[in-house]
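The structure under discussion is supplied below as structure tokens; questions concerning it will follow.
In this view, the complex is presented without one of its protein chains, the others remaining in place.
The first chain written gets the first letter, and so on, giving A, B and C; residue counts start at 1 in each chain.
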Amino acid sequence: MSDGIRAGAAIQLLSPEGERVSNTHYDISLGDAELRDLYRDMVLVRRIDTEATALQRQGELGLWASSLGQEAAQVGSARCLRPGDFAFPTYREHGVTWSRGIKPLEFLAMFRGVTNGGWDPIERGCAIYTIVIGNQALHGAGYAMGIQLDDSDDAVIAYFGDGATDEGDVNEAFVFGSVFNAPVVFFCQNNQWAISQPRERRSRAPIHERAAGFGFPGVLVDGNDILAVMAVTREALDRARTGGGPTLVEAYTYRMAAHTTSDDPTRYRRAEELEIWRLRDPIERLKVFLARQGIADRHYFDQIEQEADELAVHVRDGVRSMPEPEATSMFDHVYAESHTLLEEQRRHLHEYEASFVPGGSA
Amino acid sequence: MSDGIRAGAAIQLLSPEGERVSNTHYDISLGDAELRDLYRDMVLVRRIDTEATALQRQGELGLWASSLGQEAAQVGSARCLRPGDFAFPTYREHGVTWSRGIKPLEFLAMFRGVTNGGWDPIERGCAIYTIVIGNQALHGAGYAMGIQLDDSDDAVIAYFGDGATDEGDVNEAFVFGSVFNAPVVFFCQNNQWAISQPRERRSRAPIHERAAGFGFPGVLVDGNDILAVMAVTREALDRARTGGGPTLVEAYTYRMAAHTTSDDPTRYRRAEELEIWRLRDPIERLKVFLARQGIADRHYFDQIEQEADELAVHVRDGVRSMPEPEATSMFDHVYAESHTLLEEQRRHLHEYEASFVPGGSA
Amino acid sequence: MTAMTMAKALNTGLRRAMEQDSKVILFGEDIGRLGGVFRITDGLQKDFGEHRVMDAPLAESGIVGAAVGLAMRGYRPVVEIQFDGFVYPAFDQIVSQVAKMHRRTEGTVRMPIVIRIPYGGGIGAVEHHSESPEAYFAHTAGLRVLTPGDPQAAFVTIQQAIACDDPVVYFEPKRRYWDKGDVDEGLDARDRQRVPDPWQARVVKAGDDVTVACYGPMVRTCLEAARASSDASLEVIDLQSLSPLDIETLVASVERTGRLVVVHEASANVGIGAEIAARVTERCFYSLEAPVLRVTGFDIPYPASRLEEHFLPDLDRVLDAVDRAMAY
Partner (left out) sequence: MTAMTMAKALNTGLRRAMEQDSKVILFGEDIGRLGGVFRITDGLQKDFGEHRVMDAPLAESGIVGAAVGLAMRGYRPVVEIQFDGFVYPAFDQIVSQVAKMHRRTEGTVRMPIVIRIPYGGGIGAVEHHSESPEAYFAHTAGLRVLTPGDPQAAFVTIQQAIACDDPVVYFEPKRRYWDKGDVDEGLDARDRQRVPDPWQARVVKAGDDVTVACYGPMVRTCLEAARASSDASLEVIDLQSLSPLDIETLVASVERTGRLVVVHEASANVGIGAEIAARVTERCFYSLEAPVLRVTGFDIPYPASRLEEHFLPDLDRVLDAVDRAMAY
């Protein structure tokens, strides 16, 4: 399989060197403030990621799935969402949750192991992280069907990785999206790896070409180019809102870190690969562009660095001081209305644990 | 969605009027004996089908899934198999099992309810009927991977319907076939209906176009044209044998009967549809061709009719006199090596039932 | 009171639920124009439209996964799985998402999804059309499992299942679809005063010697056994809710009778009967005169249909177990 970027097949509006590229079909024009804001978001998300990786090493988090290198794909796509839209992330979409207004400590809570959720999806327009590969693609298709039933022009974006395209659920999501012409954007971050499996081990066609066989358009975009990601996502969302049905976006990007903090990529990939992708870094690319165009200066970048430093402190302290959940809280919300047998178990655990506390009830 | 046949997109070598059509890419040349034989197979398979439908009405079969109208697709494709190849049928592929040398009473046994199988798949190169939609597509991909491991030039054909293309399993089979470049032909009989769901309710692209997105070729063939089916299947099998990987064949055909004998198609489809497809009948088409070309004459056709009559009698009598299985046989082969708890249940059932027989052991 | 089949009672119950709540939508294979292979949704698409009664693609994981999304959007999807043996492709979505979503999201996302499954044997069907997979779902925390024992229960509990904010796997005893019974159509399923709690077992026949616990298709069988039993007086309890189990009602009965026979079509091994035996024995250790006995399908795949009468518990096998319990 050819490298989508080198082959020039991917939509690009910003070259790796930070130069504005023109595209006959896709374009985007953003104000200076918004451009700076995109930069800020990516820097802050990366800093959270760095901090979370460190916190995991220190034993403060059970696990961390790094978004390093995928900031443009995540922040760029999620930026295109309106408040009424809904995002379905995997476990790696920290740039998405951040962009949906979910606080770092909220999305770090699961990785610390104090909850399996962390925020109210309905209120935030963003599902909790989904770990079972592909499940959320179907939730996205179904949610989009609900939007249709409501006669609303909201839209859905469902995220998944290159590896996930193997799963039945993702393909069934394509079927449901297609059959119901549902307002859903399937956003695949092809970060070249599914744990140890390189993209060559996927099926032999480029991922975005999968869409045509299900009857809707697929687009390949340079996932490290935030402008292109926004242009492509926005068009796909517009199509969804206006009855045009689903789109599959393949954002060609790279997982610069290990799969998770439990992973050891030296066992399966060469360091040189990383070097190539460093030159395509999504943040550096926008930074050079902003600087060249005079949209942001040294002072601005320093200011963002400082904000990131402060955020890192906030994350570090916040994670460390996250309240431990009460033991019996695990019985909460198993059902909307609990039942006798469960309440007996809750009571039993409570009394049992209290019996170890001096003076506790037996 | 356009009608694949009228659109002229489907490979055709024999027009509905029984005229030989030429195709730039596909062709086939068969001897007269083989052509007559194809006709014979189709007539006999149809007669078995008619008889089975009648037997079901008489209560001799629990259910019957008719292959009426799909004889060319089934007989034509299975004819291309070699003894070492392997076929994975659904519940409707009577023309396939017949062509693999499985006796009518063997494949009727399941519908009578005396077994869930009926033949030895390994010996016959043909799996037993699979009812869970899509499951067998993966078995086909896996079997084909085994062929590769054996360094053999055998090949697999895996059958499924248009409806089945919705299932995760079928799409995962495409992934496995593609990733391993396995020698498997995915043979989809698009008979226009999945029970009550017309093909318009499937995903919005023609089925054979699904293949490209998985990285292998898809071909649309007139499924009621046995010559075209053979030409297309043979090429696909050859490609599989020679390291070319999978092919998806969409055989455009029509389910002329109800979904099964339990179904009432008048609730969801108009009778006129059937009229159109009667004009495309696969058997009549070949018959006209054989007669026009002087390959077979009235005498031959009469002889086949007579053979069919005799086969019908054989089927009728055979079904009626199929031995009832022993009650305790249901404990056989649950495991290759049975175990105590199960043998206790077998013994218990045996003794319990014997206790009802006068003079039986308690 | 109207005499109607269980199929009609379910159809009427679904209709009632759809009338009362516009968020209730039906989703499944062939449920629209065809009305489902058992006609349980007959006429509903015609009356409520294609938006409320949606034919689904042929993909069970997809159906349940989409239902999760629909529920998140505020709908109350009632999903039909065509036959028991076809629920397994949806198992992942059911176990990992439907069952856990409410807990995972700390109560912020509810899953008011009903998964309707015609189940059980006795209709002479081919493979995969006669299974009793309820144990898988009862073992899964976060799900509720209901199964009606007669048309009246079907009419009421299908509405209660739909009104429930928790996911309910609703098993319909398909061989009883055509059994008739009196249904009080005037009953408002929302009227908690007049309508029985769906999560409570029902004593469907009082008796003194042996308690017989059953559900779904076996309720009729056990009632017939009770009628046929001359030596012992049977108390028949229709569990109705398989998760949570109403152990109190069983305990109250067994404390009187001292004997319990559990009857179901599903295989014994690690089944509902095992759980009941374990719990009731723990609670009634000193009142049991005999161990809890199970009358169930054997621990084998459901057999070909010509053998099913040997596989399925029937009146005689129930009475045989009653005799054995009495003999202790």
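Points worth noting:
Everything below uses one rule, namely that a residue touches a chain if its C-beta (ideal position, glycine included) is under 8 Å from a C-beta of that chain, and two chains touch if they have at least 3 such contacts.
Bear in mind the structure is a predicted one, so any value in this text is a computation, not a measurement.
Considering A:71, A:166 or A:250, the position touching the chain not shown turns out to be A:166 (whole complex). Per the touch definition above, the residue from C:72, C:138 or C:263 contacting the chain not shown is C:138.
Screening A:9, A:54, A:274 or A:349 for touch with the missing chain picks out A:349.
Checked against the hidden chain, the listed residues B:38, B:96 or B:127 yield one contact partner: B:127. Interface residues of chain A facing the missing partner chain: 62-63, 91, 110-116, 131-133, 163-164, 166-169, 194-197, 201-203, 262-263, 267-268, 324-325, 327, 329-331, 334, 341-342, 345, 349, 352-353, 356. By the touch rule set out above, chain B reaches the unshown chain at residues 86, 115-117, 119-123, 127-128, 132, 135, 137-147, 149-150, 156, 168-169, 172-173, 175-176, 179, 332-337, 339-342. Counting the whole complex, the residues of chain C in touch with the unshown chain are 61, 85, 88-89, 91-92, 95-96, 99-100, 103-104, 127-128, 135-136, 138-139, 141-142, 243, 245, 267, 269-275, 277-279, 281-282, 285, 290-294, 298-301, 328.
In the analysis below, only the chains that are shown with their structure count from here on.
In this assembly, A is the chain whose CA centroid lies farthest from the centroid of chain B.
Spacing of chain A relative to chain B, judged by their CA centroids, is 44 angstrom.
Residues of chain A in contact with two or more other chains: 168-169, 172, 175, 179. The set of chain C residues that touch two or more partner chains comprises 57, 59, 61-62, 89.
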